[in-house]
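All protein chains but one are shown at their positions in the complex.
Chain nomenclature is as follows: A, B, C, D and E, assigned in order of appearance, with residue numbering initiated at 1 for each chain independently.
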Amino acid sequence: MPIVKIDMLEGKTAEQKEKLVIALYKAFEENQIPKEWVTILFNDNPVENWAVGGEMLSEKIKKE
Amino acid sequence: MPIVKIDMLEGKTAEQKEKLVIALYKAFEENQIPKEWVTILFNDNPVENWAVGGEMLSEKIKKE
Amino acid sequence: MPIVKIDMLEGKTAEQKEKLVIALYKAFEENQIPKEWVTILFNDNPVENWAVGGEMLSEKIKKE
Amino acid sequence: MPIVKIDMLEGKTAEQKEKLVIALYKAFEENQIPKEWVTILFNDNPVENWAVGGEMLSEKIKKE
Amino acid sequence: MPIVKIDMLEGKTAEQKEKLVIALYKAFEENQIPKEWVTILFNDNPVENWAVGGEMLSEKIKKE
Partner (left out) sequence: MPIVKIDMLEGKTAEQKEKLVIALYKAFEENQIPKEWVTILFNDNPVENWAVGGEMLSEKIKKE
């Protein structure tokens, strides 16, 4: 039954998402939650849609 | 007041969404929830953003 | 695959939710979306957690 | 820790979002919630994905 | 139309939420978004349901 929604910064390839999905399913199985029950849904978000720690993510990235 | 968020696989047309919206509003009204109170919001998700039942949706579709 | 999340005001009984679920599944089926694919999840929210139309829902209800 | 997700109609510019973010962070700070703790995430939704008050948002806009 | 969902740590009183709501509506209005259009919904989450920065929030709080 678990529904896992993951908001990420856009830019991950389908292959990167698949590798992450495999690792996440392994994490659930190690915790006695059969992967057959788990739905995972990614949401790709452009950088201008995020603000973290008090400022736009785009500003934060510029400073680093 | 109800807020209904529907994550779907992308590809539905505006017309298909409108027909579904009409049917959903009817379902709420049959249950004494006035449609004036209900907000419905679709989110279209590409196939590579879903994993169900332990594998990427794109893999599952290939097998069927 | 559709995932339907419904935020409602708390207070609906399990029986009221079940009746609404049956009506919603019917709405999906009428639109060629098999009910076997659809997950529905309610979230019950207390009145003090909502604000609509510019004021707390609790204030709005008092006025009506 | 607060996570703020804002579903809006698409069309806001990055500059408009940044101004809104600044105002929202100010609102949190005035309520003793340090902006360093708050994540804000916008989701831009096309008009055909919304239904409010019993009809598609696109219909509602036409009438106004 | 904007829908604002705010996941917070549980413990805020109804009065604290109302003050925050007023400030948030002001933020939207300052950005030409009429408060009549905006729905705000809080979700109160217990400390054991959060993990931030690589550890359970309960662990993080203990260290501070």
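Simple rule for what comes next: a residue touches a chain if its C-beta (ideal position, glycine included) is under 8 Å from a C-beta of that chain, and two chains touch if they have at least 3 such contacts.
Bear in mind that the values here come from a model prediction, so they are computed numbers and not experimental data.
Colleague: In the complete complex, the chain left out here touches which of the visible ones?
Modeller: So, spelled out: the chain left out of view touches A, C, D, E.
Colleague: Identify the residues of chain A touching the omitted chain, counting contacts across the whole complex.
Modeller: Its contact residues with the unshown chain are 1-9, 16, 19-20, 23-24, 26-28, 30-31, 33, 50, 52, 57.
Colleague: Given the full complex, what residues of chain C touch the hidden partner chain?
Modeller: 5, 14, 17-18, 21, 25, 34-44
Colleague: What chain D residues would touch the chain not displayed?
Modeller: On the chain D side, contact with the omitted chain comes from 3, 39, 41.
We take it that only the chains that are shown with their structure count from here on.
Colleague: Tell me which of D-E, A-D or A-C has the interface of A-B again, with more than half the contact pairs shared?
Modeller: Residue-number overlap above half with A-B among D-E, A-D or A-C: A-D.
Colleague: Taking all residue numbers at the chain D to chain E contact, is the shared part over half or under half, that is, same or different?
Modeller: Here the answer is same, because the shared fraction of interface numbers exceeds one half.
Colleague: With chain centres defined as mean CA positions, report which chain is farthest from chain B.
Modeller: E
Colleague: Chain B to chain E: how many Å between their CA centres?
Modeller: Roughly 26 Å separates the two chain centres.
Colleague: In chain E, what residues contact two or more other chains?
Modeller: Where chain E meets two or more other chains at a single residue, that happens at 3, 5, 39, 41.
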